[in-house]
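Here the structure is laid out as structure tokens; the discussion comes afterwards.
For this depiction, one protein chain was excluded, whereas all remaining protein chains were kept in their positions.
Showing chain A:
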Amino acid sequence: MRAVSPGSRAQGETRRTILNPHPVALLAAGLGLVALGLPWLELKASRIAAGEAVGVWGWPGSWGLLLLGLWLLLAFVRGPWRGLLLGMALLVWGLLVGQGTAYLLSNQLESARVSAAGGLWLSLLALYVGYFAAYREGRGWAVLSAPLALALLIGLGAFDQLGPVVEWRSWREQFATELWRHLSLSGSAVLLAVGVGVPLGVLVASSPRFGWVLGVMGFLQTIPSLALFGLLLPLLAQVSQTLRLETALALLVVGVFAFRLLWAVSGGLAVLLMLPLGLLALVMAGAWLHSLLGPDPLRIAFQAPLQASGIRGIGAAPAVLALTLYALLPVVLNVYTGLRGVPEAVKDAGRGMGMSPAQLFWRVELPLALPLMLEGIRGAASLTIGITTVAALIGAGGLGFFILRGVEGGAPDMVLLGAIPIIGLALLVDSALRWMGGLLRWRMGI
């Protein structure tokens, strides 16, 4: 699907010639050429020492010249060829980086490191912009050649000597654990948010009486994540030290019945009184779900404070709770909008066919609202993966661990070791769910 804009029409007219200086490709080439004039790599005596910046012309070999030529070609050449050229540019870029790191590290001590500098980042941005231009013109070539070039570069070990990769080699096991932890923290938060948020959204859509739920969620969203962590900390610390596991479970069971009773009297009062218990249930479910999914062992100890069951003021319990609260808004909001958007005529037709309200919900409303619900889950997931970074500050671990350790130790490569996978994960999950949404729409014929 491609929107027809004035730009694409102008593009179609110039297709007749071989040369077609597309503005976005021109921008990419411009950025790429500027980058070639900047320092690309930084040689440092150790991982925390100050570095000496080197540009691409600072090491022997003519890959730099080749890249320069490719950028010029890329700007002016037409349509599908751009995708192919982009793959080549990516390949040359990687080889250039590999060659540079190898050259800088020869005759150096074991502790010497090479980090990326401004020019390398700028050229990466240029490649991204170029990929974007090529993808929109003839996606086949760009989609094929760019990943192929990347795979080839990794196979050739072009980045093996680069700072973050060296850091990764020395932290390999910890990295795997923290990655797993990051996934299970954000995964359990999103699962819980979907589990709680979908029924809540259905409830809110069912009657205007529940409009305040959206207000509460919006309010929660405005509270900064670090502040929410901070406010939950003392509260949870207190509860987990005093409340015993069996007492907590008993309270929850009693709470369910009390809620049913109170609901008959006054809905608002029931919610208000049972809200703390709801949060307790959420925090217990979150901590245990995280242990089930993640690398940390599941602990359930009866006749002991909740603390012994892994629910503490710091660590995974407050992290999952806060992340769940954040993820709730996009889920609830989209379920609500989705259900609200079901045309009245369609519902009428269903009723006319003799569907009961339950049938109408399961067979008509829910399927029609599904694409928008999935959109909400996508928003929640990519948001959560990003915020989980902060969880490391309260001792819950995750990839933010490397970022914080890197900040404390003044080692930028270590920060990158945390940051790059987080960005990658967020983009991956985002595009996977986007793809699923597209598939769903296609299956439903929308």
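Points to keep in mind about this one:
We adopt the following convention: contacts are C-beta pairs under 8 Å (C-beta built on N, C-alpha and C of every residue); 3 or more make two chains touch, one makes a residue touch a chain; residues count from 1.
Here is the rule we use: contacts and distances are computed from a predicted model.
Hidden chain, UniProt protein name from the list "ABC transporter ATP-binding protein", "Glycine betaine uptake system permease protein YehW", "NADH-quinone oxidoreductase subunit M" or "Cytochrome c oxidase subunit 1": "Glycine betaine uptake system permease protein YehW". Among A:Ser123, A:Ser225 or A:Ser291, only A:Ser225 touches the chain left out of the display.
Among A:Thr101, A:Ser123 or A:Ser382, only A:Ser382 touches the chain that is left out of the view.
When the missing chain is restored to the complex, the residue among A:Val56, A:Ile394 or A:Leu433 that touches it is A:Ile394. Those residues of chain A that touch the chain absent from the view are 5-7, 10-11, 22-24, 27, 118, 129, 132-133, 136, 219, 222-231, 233-234, 237, 313, 382, 385-386, 389-390, 393-394, 400, 403-404, 406-407, 412, 415-416, 418-419, 422-423, 426-427, 430.
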